[in-house]
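Shown here: the complex without one of its protein chains, the others still in place.
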Amino acid sequence: MDSISQEKLLVLIAPLIALQLLLTLISLIMCVRSKDLNGPKIMWVLIILLGSLIGPVLFFAFGRRSS
Amino acid sequence: MTQWMVLYRKEWLELIRSSKLIWMPVVFILLGAMQPIMTYMMPDIIANAGNMPEGTIIEIPTPHASEVLAQTLQQFGTLGLLIIALISMGTVSGERMSGTSAMILVKPVAYTSFVTAKWAAIVTITAISFVLGYGAGWYYTAALFDTVAWQDAAGSLLLFGLWLSFIGTLTILFSSLLRSAAAAAFTALGTAALLSIATSLLPKALAWSPGKLAGLASAQLTSGTASGMWPVIGITFVCIIAALAISVWSLRKYPSIEAV
């Protein structure tokens, strides 16, 4: 199985890292621009940044007050 | 039928506007791809963790590709379930609490259409996310380990997809019975956990329980067959229809919250 080189592994993982960044970025932008958050903005920014995958999920599910 | 499509399209539009249709597939893809990569890199991670005396040789048997994919399913069985419960927890209660259900249901709208259109939208977004996420898992497993026969992968996808849809339906059911969205999500997840545990504790008595679906999906991957799946599938469909019927009944009885 060790036939895969470091470079090839990086190439494989790169799109995932991009997706993760995209997700974090989208939720961050939404969080910063939103005027109707459930709780303090700084708390949500921290949750998004520190919670890798679950952070943005929590933000999308609970962060915004539904209208 | 036209009216049902109008309702379904509205749900679809809401999924887009609330950006659920973007983040949920992305999260599922990451979820699916993470497991094969983590498994692949595990020896390196342990080796680099320090604390190891010089020259220690770590022997971790390389898992079989089908086992890696089965572990991926477990990821969907935890975090994936949570996400499905989160997106569907306010399906009925949200409309009822905000009063929009009262606005819509005074129009000549069939209660059954109102509920099933919402259900179909939840099942659609779940299917899209899960197919993409599981596809990503399958692709990374193939790239890093070995290819899993597509028939087995597809079989496990359908079985596990049914389990996810079943949980989505349960969440809709509880969101029409309970006022609080969070309580609906919690109850649905609790029911899922209880079903799984009970099914593994009493395999004989609960041979046909929907709680077996996840196990059957794994068996399909690792052994190539999921014996005894048809009764389980049948019971699950019956449960889904019953849950929807109860939701419709509950909505008909309490279309809105402010009764006075």
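Which chain is which? They are A and B, in the order written, and residues in each are numbered from 1.
Rule of thumb we're sticking to: contacts are C-beta pairs under 8 Å (C-beta built on N, C-alpha and C of every residue); 3 or more make two chains touch, one makes a residue touch a chain.
In this text, contacts and distances are computed from a predicted model.
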Absent chain [UniProt protein name; select from "ABC transporter ATP-binding protein", "3-isopropylmalate dehydratase large subunit", "tRNA 2-thiouridine synthesizing protein A" or "ATP synthase epsilon chain"]: "ABC transporter ATP-binding protein"
Which of B:A102, B:A142 or B:L158 contacts the chain that the document leaves out: B:A102
Residue among B:L7, B:L157, B:I172 or B:I233 touching the omitted chain: B:L7
Residues of subunit B in contact with the chain not shown: 2-3, 6-7, 10, 13-14, 17-18, 98-100, 102-109, 253, 255-256, 259-260
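One rule holds in what follows: only the chains that are shown with their structure count from here on.
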Chain centre separation (subunit A, subunit B; CA means) in Å: 21
Residues of subunit A that touch subunit B when the two form their complex: 1, 4, 9, 12-13, 16, 19-20, 22-23, 26-27, 30, 53-54, 56-57, 60-61, 66
Of all residues in subunit B, those that touch subunit A in their complex: 19-20, 22-23, 26-27, 29-31, 33-34, 37, 40, 62, 79, 82-83, 86-87, 90, 94, 98, 140, 143-145
